[in-house]
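The following block contains the structure, expressed as structure tokens.
One chain of protein is taken out of this complex; the other chains stay put.
Order as written gives the chain letters A, B and C; numbering starts at 1 within each chain.
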């Protein structure tokens, strides 16, 4: 932490700050410039922050220097990007993971039909929600355990690993039985008990960025999962909240190269929720692939117009093949190949 | 829901939309203007939204007309403002509730000392955190059950009702034993299982607005609590995230009159977290009172410079008396009186 | 304009609103639903808005129905996209316009060298600033007329049309002599006298979106130019201001398909200013091309490390060729070809 003193700070004020830093068990390193003095406080960021030096006599402002996350940082792996296996598919570091499927699991026939379509179209994994966080308590909240069973069946049919959301720590055992990847939604990005809970499972975790989360906060949330020993975390950009109301969220694609510099973890993009309209989803999918994303998680529906939830933004199953083909060709220009089962790579 | 058709929409497109609306069990009401046609879809908002009409041929955009919350709406009580009792204090509708205390319960002596100070200074309730949601997994996470016991003791000493945060539904039984008001933090505003859980208790709920939540989303979160039968919900503005980085959050005081128009529920302001600096907290406290808030929840510490968490923003206990006096005088101009125990009102 | 009445609005209140609408010279069209009544006010949007009905007795809220821009709207050209010529290059509707050059014109040798490099690499036009809007009054403000002369020379050397910024209406005559496209910067997007002034020239206008402008406001700014009779307007997304501070601005690529639906005008993306770092500029350039942009305006410098202004974000001239090649290949997948002089198309 750097403590920037005011230009008019007195010697006594400078000494007082240095003393408080040292009393807190950190060491203070004073640099005198021509216009002002800066005190480097070496020690734990949290510790220095809790000293209340912001607003203390002679102090202008504080500047954190060290990043607060460790296990999630690029430094932790010395700049090497993470790559891991999920259900025999490689994820990260040159691989492009195409996750597709319905927003919500609604019916047996629909789920199995979409699963077969996306498998045939070359998807890497199947997504589908059994537990749904809904803005309104009066909306359909998902099929729950019945939904999990249908996902299991889809996995048995197609071999695709399953990505599904967990919203309540009390359901973790049920979800672990079916999920290869546990999704944590944007609204739960800072639900710390839930993060720790999935950190203690042996399933990979897809962690969505909160609507107003900074990249640093997203990485701190990942740190909660990593700290429990779970190393397979996928970061997911899905749109942030801004002043613009012409679409539901603003997809922040600069987060892709920025997260890839700050962290070794793979970066996935959800191109469906920000536009909220299927005719803009392909445009954002290609943009994400071009920007260097390590994958996409997209909604596909066999009959979008009759979907119970978020139908308007789902890509019709009938056009998935063509869509996947175009995404693959752009991802290739950005230096990535769509990941297939390890077996298939032989 | 109003479906605004494009100026160039054909008769066939208009008829097709109307048919889809009616097929979904709603009724369609067509209004032809000089420049364009609008179709009123009367029925459930969710139902019409799920039709995927946004982007359908001839459709320009959709405009929701009915508000999605019901129990939280001003209409639900025919414009009359809610007033209820918490631990013998009246809250809402002309009362000003001054909630004060430490951010986190850290020690027995500190907690009891602050409790006595704020009680003597005329506070309505005591706040204090036993379970703390922290951005970093390496930060102090609160004393847990030990913290709850100290709050209980503070209540016995001063008679002040207790406001404390719940972050994990699995701790609800412990918290209910001590809390008169269960606080739901900004990061959990859309943690729906948690909202439903506190909705099933007989404790009042103080619900903080999420960092990027709209007022409508805050009221939808309140609806989750109300729907379970718990009528005592306090809405809390605590600062939103914006582009400005000169302070931690932007305190949005326009939310006070706006929420009071949209809803019958009392509106409380947290003036501590947005500035993050104690010398700006009083300024925001007076502003909240002047703007017509139904109360304030403020951090007070007996020795802020040695606080484990958020010390820099706590008001020193030594100056609480004077602070409370100034808040009361401004609240009076805005037509509110600081609420005292019902017995004291006789 | 739709006037949504409160559910509890009385017949007298409904009648009073309808009367005020008609007194203002508009016609009122009353629709009674089961839960509430909506009054359609047919007439000028501005007129109805100025009635002050927001907050009037019985009124819940107002919903504008008609878009406030006309000449910029997709409807104005019946859904056909604009295409026009600038210095013998076609712009819009399937063409991809690659505008490249230095942020600021600094020296004769540098400007001519970059111009030759980007011409050889297939750029459509040359950008370069002679007048620079700078946040600090102490920063270099551009070479002014001397800069314009250098741009003229670069045009004579390469044949590339010139894109350069105007920040003061009093300089319009000087700029018109050199510019094929007059750039209006983000900070001047709502400088209405300046917009009208360039609307009265016969030069094309590249209009950058303001940092917190909505798409509707951008189109209203374009309307100021179009209204004066100038039909050649290029809309430019260059990043908006959000809560995220990991980069200078958040590039909003969803604006591409959204603007292309709302308006017939070409949509250009500036991938340089949002990242503020050259290693992220290519990522955003490819993303913009993949998302369907009608062009890119990118900063290129012969020696970025010694640039007076914004050097850190400029692409080195030495790597422009390879960069342009990759942009072109992605644009091709999105169905666009890089525009060359009309003569060259034969």
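Throughout what follows, a residue touches a chain if its C-beta (ideal position, glycine included) is under 8 Å from a C-beta of that chain, and two chains touch if they have at least 3 such contacts.
Computed from a predicted model, the values in this text were never measured in an experiment.
Check the options C:21, C:51 or C:114 and report the residue that touches the missing chain.
Of these options, the touching residue for the absent chain is C:51.
Using the touch definition from the top, which of C:27, C:109 or C:139 touches the missing chain?
C:139
Looking at C:88, C:116 or C:217, which makes contact with the chain not pictured?
C:217
Against the chain that's been left off, what residues of chain A make contact? List them.
Here the touching residues of chain A are 2, 4, 6-8, 29, 31, 33-36, 38, 40, 42, 63, 65-66, 75, 78-79, 212, 241-243, 245.
Need a quick check: the contact residues on chain B for the chain that isn't drawn.
The list for chain B reads 212, 214-216, 240, 242-247, 250-258, 262, 274-275, 279-280, 283-284, 286-292, 326, 329-330, 333-334.
Mind pulling the chain C residues that touch the left-out chain?
Within chain C, the residues touching the omitted chain are 20, 46, 49-55, 68-69, 133-139, 167-170, 187-188, 190-193, 196, 210-212, 217, 220, 223-224, 227, 240-241, 276-279, 304-305, 307-312.
Keep this in mind: only the chains that are shown with their structure count from here on.
Measuring centre to centre, with centres taken as mean CA positions, what chain is farthest from chain C?
Between chain C and the rest, the longest centre separation is with B.
Could you put a whole-Å number on the gap between the CA centroids of chain A and chain C?
31
Provide the C-alpha centroid distance between chain B and chain C, rounded to the nearest whole angstrom.
39
Give the residues of chain C that touch two or more other chains, as numbers and ranges in rising order.
Residues 212, 242-243, 245 of chain C each touch two or more of the other chains.
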